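Quick one: this structure, given as structure tokens, is what I'll be asking you about.
With one protein chain withheld, the remaining protein chains of the complex are depicted in position.
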Amino acid sequence: MLSDALKHKFDTVIARYPLKRSAIVPLLLFAQDEIGHVSDEAVEEIARRVGVRPIEVVEDIGYYSMLHRKPVGRYHFQVCTNISCMLRGGEEIFAHCAKKLGIGHKQTTPDGLFSLEEVECLGACCGAPAMQVNYDYYENLTPEKIDELIEKLRRKDQGSRIKD
Amino acid sequence: MRGNPLEVKILTRRFGLPNSASIDVYLANEGYQALKKALAIKPDDVINEVKKSALRGRGGAGFNAGMKWGFVPKQANKPKYVVCNADESEPGTCKDRVLMEYDPHQLLEGIVIAGYAIQSHQGYIYIRGEYRYLMEIVDHAIAEAYARGYLGKNILGSGFDFDLCTHSGAGAYECGEETALLNSLEGLRGYPRVKPPFPAVIGLYGCPTIINNVETLSNVPHIVLQGGDWYAKLGTPNNGGTRLFCLSGHIERPGIYELPMGFPLGRMIEEVGGGVWRGKRLKCVIPGGSSCPVLTAEEIDVPMDFDSLTKIGSMLGSGGVVVLDEDTCMVKAAWRIMKFYAHESCG
Partner (left out) sequence: MVDLIKLTIDGKPVAVPPGTLLIDAAKQMGIEVPSFCYYPGLSLQGACRMCLVAIEKMPKLQTACTTVVGNGMVVHTETPEVANARKAMLEFLLTNHPLDCPVCDKGGECELQDAVFRYGAAETRFLETKQHEEEKKFSSLVYYDRPRCILCYRCIRVCDEGMDVNAYGIGFRGAHSEIIPNRGEHLECEECGACIDICPVGALTSGTYRYKTRPWEVTYTGTVCNHCGDGCKTTLSVRNNVVIRANNRDHSGVNGEFLCVKGRFGWDFVNSEQRLTSPLIRKNGKQEEASWEEALAHTAERLQAVLAQHGPGAVAVIGSNRTTNEENYLLQRFARSVLGTNNLDHHRTADFSSLVRALTEAGAADRHATIEEIGAASSILVIGNDPTHQHPLIAYQVRQAVRQHGARLYVVNAGEIKLRRQASQYLQVSPRGEAEAVRALAGQVTASQDLCTGEAEALPTFAQALTKESDTVVIFGDEIQGQGVGDLVRWGLTLSGRTRFVALGDYANSRGAADMGLFPDTLPGYQPLSSEAARQQFESAWGSNLPTTSGRNLRSILEGIRAGEIKALLVFGANPVRTFKLEKAAFAGLQFLFVAELFRTETAEFADIVVPATSFAEKSGTMTNTCGQVQALKRTMRKAGTRSDLEILLALARLFGQKWPYQSSEDVLREIIALVPGYGIPLPGLLVGHAVATRPEGAPPPLERPDLVFSSRDSLFTSGTLSRYSWALNSVDEAKKPYGHAF
């Protein structure tokens, strides 16, 4: 079920454009932010709201690399290995993440906490090597910084579970 | 942000100020003065001033911005649109990010002036999906501008209306190409359109549209305020102004530096970037993002402007200067770049 807040956001975003279908990609992202991936329900709902057929929404999802049809980890590690990062150890950072998390490209840990993806240039070339965890940037990475971050996120998750 | 005494700070002049993204800081530092000035003159005069400045597109193609605006039909019964291309995705490039992070109002002011120049009343800022935190910053700045009357109806009592909002991409390098971006903005897959017609005539929703890069538009307030001639003189002939260069790769002091157009590449690497890292020798340089043919160590005397780089068979591109040291495997570097283009379905 999509939340009321999300539905309200849909309405605001759609109102920005003279052609409703312009809102498809932003709506997909917002839906994914809430659900964790783009569900069938979200596809149907967005198609209905902007007045297109569901297949047109599916076409967009396939095209844009940030949109996922299946759930990713709660913390989605997106490590850049493009040229500027590669020159400063981006591939090693990716390999370190993979080893540390025990997963490969586009895989998720069994507990659903972490997922890993090798991505293209994130626009953090001057802070290479860099990555994004969800939408947060981490730059000038070293294996040690990765270790610390993973620890921190694990603790944060436990904390939030106790609170729940 | 690292600084360097050789920099000529025009676009980045407010970057060091505390809370530089807020409208109050912007207003206290000549903010929205250019808009005031522009609204007092004829739209065509704004275009002429920009033409005079020799401002060329900072996205990569280097097309004269004033000329691009001039192609928009004066008489049209259709709405016109201004689209800001903030889909910065060219590997090696990260300058638009700081422009939006540290001085979003400078960009907004440029967009509103562009809107006035072509008599458009609606603008969109297409921000790449990964830059979600920037969208929040820019959305906040837009809200501030509306609240203070720099956006919306009857801006500064001039009778000119202009609305602006952000639009998020979701991961597609191809959408950096202007017609692909328009398709994406219309909710389609970001495939480039067949040209002609060009967007200035048939663009967003089939209406006349100008599409400019973040850095290009951020320059506009300075041109309006200080004059096209002043701006043109900052650079080399036909290559007006300064440019944000992103030094990355095997360089001692990676960073974004604002330097005059035509600044020699060799000096940029040595004097601004502190030379090749770890005391190594230079193997080659990618001068303007991964689409540009590489320059060997022997070619680095070249002045960094559009025409000089074209002359030696490369491109100034998007300002992403990637330095490769002597130990770099060129086959591997080429392979990585090719992998990128395959992933992004380009080329």
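In order of appearance the chains are A and B, and numbering begins at 1 in each one.
Quick note on the criterion: a contact is a pair of C-beta atoms (placed from the backbone, for glycine too) under 8 Å apart; a residue touches a chain by one contact, two chains touch by 3 or more.
What you see is a predicted model; the values in this text were computed from it and never measured.
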Quiz item: Looking at A:Val58, A:Ala98 or A:Leu113, which residue reaches the missing chain?
Solution: A:Val58
Quiz item: Looking at B:Asn154, B:Thr296, B:Thr310 or B:Ser345, which makes contact with the chain not pictured?
Solution: B:Ser345
Quiz item: Please identify, in ascending order, the residues of chain B that touch the omitted chain?
Solution: 172, 189, 194, 342-345
Practice problem: Using the touch rule from the top, list residues of chain A that touch the missing partner. | Solution: 53-56, 58-59, 62-63
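One rule holds for everything that comes next: only the chains that are shown with their structure count from here on.
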Quiz prompt | List of chain B residues in touch with chain A within their complex | solution = 79, 88-94, 96-97, 128-133, 165, 167-173, 184-190, 205, 246-250, 254-256, 286, 290, 320, 322-324, 328, 333, 336-337, 340, 343-344
Quiz item: Where on chain A does chain B make contact in their complex?
Solution: 16, 18-19, 21-26, 28-29, 50, 52, 56, 59-60, 63-67, 81-84, 86-88, 120-128, 132, 135-137
